[in-house]
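The structure's right below; bear with me while I get my questions together.
Apart from one protein chain that is not included, each protein chain of the complex appears where it belongs.
Lettered A, B and C in written order, each chain numbered from 1.
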Amino acid sequence: MSGPNVIAYRPSREDYAWTFGGAAPVMKVRPGDVLELWTDDCFTSLVRSTHDLASEKIVFPFLNPQTGPFFVEGAEPGDTLALHFVSIEPSRDWGVSTTFPLFGALTSTTRTVTLQDPLPEVVWVYEVDRQRRTVRYEARRGHFSVELPLEPMHGTVGVAPPNLEVRSPLVPDSHGGNLDTPEMRAGTTCYLGVNVEGALFSIGDGHYRQGEGETCGVAVEGAMDTVLVVDLIKGRSTPWPRLEDDRSIMCAGSARPLEDAFRIAHGDLVRWLGEELGLDVLDAYQLVTQISESPIANVCDPNYTVVAKAPKRHLPGLSAYDGARSRLLEIAAAYRG
Amino acid sequence: MSGPNVIAYRPSREDYAWTFGGAAPVMKVRPGDVLELWTDDCFTSLVRSTHDLASEKIVFPFLNPQTGPFFVEGAEPGDTLALHFVSIEPSRDWGVSTTFPLFGALTSTTRTVTLQDPLPEVVWVYEVDRQRRTVRYEARRGHFSVELPLEPMHGTVGVAPPNLEVRSPLVPDSHGGNLDTPEMRAGTTCYLGVNVEGALFSIGDGHYRQGEGETCGVAVEGAMDTVLVVDLIKGRSTPWPRLEDDRSIMCAGSARPLEDAFRIAHGDLVRWLGEELGLDVLDAYQLVTQISESPIANVCDPNYTVVAKAPKRHLPGLSAYDGARSRLLEIAAAYRG
Amino acid sequence: MSGPNVIAYRPSREDYAWTFGGAAPVMKVRPGDVLELWTDDCFTSLVRSTHDLASEKIVFPFLNPQTGPFFVEGAEPGDTLALHFVSIEPSRDWGVSTTFPLFGALTSTTRTVTLQDPLPEVVWVYEVDRQRRTVRYEARRGHFSVELPLEPMHGTVGVAPPNLEVRSPLVPDSHGGNLDTPEMRAGTTCYLGVNVEGALFSIGDGHYRQGEGETCGVAVEGAMDTVLVVDLIKGRSTPWPRLEDDRSIMCAGSARPLEDAFRIAHGDLVRWLGEELGLDVLDAYQLVTQISESPIANVCDPNYTVVAKAPKRHLPGLSAYDGARSRLLEIAAAYRG
Partner (left out) sequence: MSGPNVIAYRPSREDYAWTFGGAAPVMKVRPGDVLELWTDDCFTSLVRSTHDLASEKIVFPFLNPQTGPFFVEGAEPGDTLALHFVSIEPSRDWGVSTTFPLFGALTSTTRTVTLQDPLPEVVWVYEVDRQRRTVRYEARRGHFSVELPLEPMHGTVGVAPPNLEVRSPLVPDSHGGNLDTPEMRAGTTCYLGVNVEGALFSIGDGHYRQGEGETCGVAVEGAMDTVLVVDLIKGRSTPWPRLEDDRSIMCAGSARPLEDAFRIAHGDLVRWLGEELGLDVLDAYQLVTQISESPIANVCDPNYTVVAKAPKRHLPGLSAYDGARSRLLEIAAAYRG
């Protein structure tokens, strides 16, 4: 038996996509293909030192560039796209974070309008130590510093949205997009409902690490080398992004106010458990009530995101999407050799 | 050296408190005292089988009875009360959960009003196995069942509120109250700002386990045998409930919409790290952004609650409240013998 | 036939009530009584010039003093209290407004926490011209000034809350309280559900005028001479404050987020129209959809308030609470002579 089909792709700046939907595909891929991708950081590498202010370097809408979109052969509305992240690794030895005027959870914004002055724009540069698997935080004022674990992930993973819409890569919604959840790490499988022919997925916004909620709105941002496997689940729809790893199944809801993100995520988890385990809806509601973990993903993006997690050890007999993840793990293993 | 002063107290039904504030203290205690307490379940033991509907058994306001309040000698407004939970153990071999009409995250409520019919009221009884440290979930329809880990905690811990107010024990706010966070477990120290002379704290609402968010509004409810140590930090105020365990320091914010609970919790964590580590406010904001864990506690109570956690391993040099927890751990060790 | 029973009452400072619930009644009154009351301004007359900063003059909880509470003979839980405002007139020739740190709709607050600096605290004093029925706005910087219509109203009207609670007079909720709606003017009848024996109503927080939403959190505040008639509707409950004037019936919902205040108000209007007109719930929903006016009352208090208004001209045959307002208008006419 031959190994998986491997496609390597590193976009040039002119290849970046700036939207979900509305961008021409960069290539066609097939279910089972392994993609070796490079993603630029959310600032297109223009914020490199504490003197580089994002508000000066970035011209809207050229923020959060996407690698893709990829046209998945055979994908049609009503199907589910599965993306399995084999590895997500920093492609540089530095990352960067910053406050950004009127963006973040602990500032007024263009929506939560106040008449107060914006917070100052301050940049933090993080040194990456790949051997130690750390990034180094250093206070800009005073002398506090600490090594934090390197925990690479993608903030942005999505498909073209429904209803003819074209959305900014800053937006998380039912099509995925800028979910900004640390759960989108190597080893995670992401399920996304297909809205248009070919699905047209893209990824970007690598984070070397972030806290839950991404409080100031900007993680430790960095370019990534990422390997993922593409698969397609025909004839089964997925209403909101779902994730699966060795430990848990998860649903990601994105909305404002934040309680609606919670309601979407936990409502979808109730439905999903109902489908997979044959549980009555109130029985599933009860089970979710007692077992869910509910980390917040972001409270800064145009929609806020909550993840509802159910540990598999509490779900005997569950085989999500008829075991779709098994096939992806096999391909990942074959790729690794 | 003598051991700690130990006080055992098991309230009768007529001793229950039904409010935070406005209830006469059941006794005076001193900093350093160890309290062995019994708390009834939130339904005052009236929901015992799948035939007992809470909506029929309970007459408002006689829901969520509190054990207390306790008058802490020397406690004055501007101080901080520290309560350290030595142990929280089920006092029964069964717990109970239920849907409750117009209460919970995935139903309309008396605030999130819709014209739809309420969900049916269904009761689940959980068998507790203290040896195996489990509770057993059984679906009411169909045959699914699973053992879940016993993870006892108190949903409700608080002091008398400020501004002459008297609040229902269903309400979480700056005085604590019905936070419904699984972090309130044995081993956790809870810090609460004192608003009135004597602090007047009480506890209740034992949960044998709950998921984050307490989605349907009702955990696995049960009576508890709880041991806690009382301490007082003079001359230092605490704006919102804070928690500490071996692994993390935490802030609990309660408000609606849920993003305001997030803002309160993470804003308080930023301030707290600033105070403890001497960090500039933007440096603390940045650090919180990259290290916080942000579990949701409840999305069902009159205010929703979010917890902001900072792992201590990322906070070298931190000794919260000048090491107040050390003294509590010593007393707990002396109590255990 | 004799005229109505008229009771005049002007509280001294030590007579003020600082809560809804929990305060001893200042007197007993009977249904049909006319009360001539004086209410102090929300700052207890301590902010009188542009040099008087509320943050320096006011010590919590001594803000928003209430005149009352009044014990209404015969009032029991399940009844409805009707208060008809015969006249609301400034008792002074000046009013005052101010920004207040971390309070108001266009600033961060103690709940909508940000790390930005608070807005400056600035005071505006308004000259009242009773002949012209105006208040004069003068910009603090520059030379803009304008006469605005005098439109006196009470920000705060309420009864003791349910469930043993005691609430700050800054809070609007189902018991009324700090609704801050301009609809609470002379000529309006206010219906409040009775939660405790005697109802224990009080009024305060006179506004010489305010915009809808009370954007900065502080209206043109001023002491008032107010005449109202008390009545009692036995055996009929009222879930949320309702108002009636010559033109409209209205429901006031208070909650966060603001859409829940909308849902409460419009949901109650749907139910009320259903009761009064015998409409099916979906028919009432449809009618409310096409006729309601939906002014915002406040977006600054601990709960936000929305009013749902239905013009009577679109409601042929309606006689709210079996014409309760007619009796009140008769007493008001008899009082006026």
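One rule holds for everything that comes next: a contact is a pair of C-beta atoms (placed from the backbone, for glycine too) under 8 Å apart; a residue touches a chain by one contact, two chains touch by 3 or more.
In this text, all values refer to a predicted model and were calculated from it rather than measured experimentally.
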> Which residue among A:N5, A:S55, A:S87 or A:T112 touches the omitted chain?
Replying inline: A:T112
> In the complete assembly, which of A:N5, A:S91 or A:S168 touches the absent chain?
Replying inline: A:S168
> Which parts of chain A are in contact with the chain that was left out?
Replying inline: 18-19, 21-22, 60-61, 110-115, 162-168, 253, 255-257, 260, 263-264, 266-268, 270, 281-282, 285
> Please identify, in ascending order, the residues of chain C that touch the omitted chain?
Replying inline: 97, 99, 105-106, 119-120, 122, 124, 137, 139-142, 144, 146, 148, 209-220, 256-259, 262-263, 266-267, 270, 277-280, 282-283, 285-296, 299, 304, 306, 308, 314-316
>> On chain B, where is the contact patch with the chain that was removed from view?
In response: 106-108, 112-119, 257
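The rule is simple: only the chains that are shown with their structure count from here on.
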> Hey, which chain is the most central one here, using CA centres?
Replying inline: B
> Just curious, how far off is chain C from chain B if you go by their C-alpha centres, in Å?
Replying inline: 35
>> For chain A versus chain C, what separation do you get between their C-alpha means, in angstrom?
In response: 48
>> Two-or-more-chain contact residues of chain A, please, as numbers and ranges.
In response: 106, 119, 257
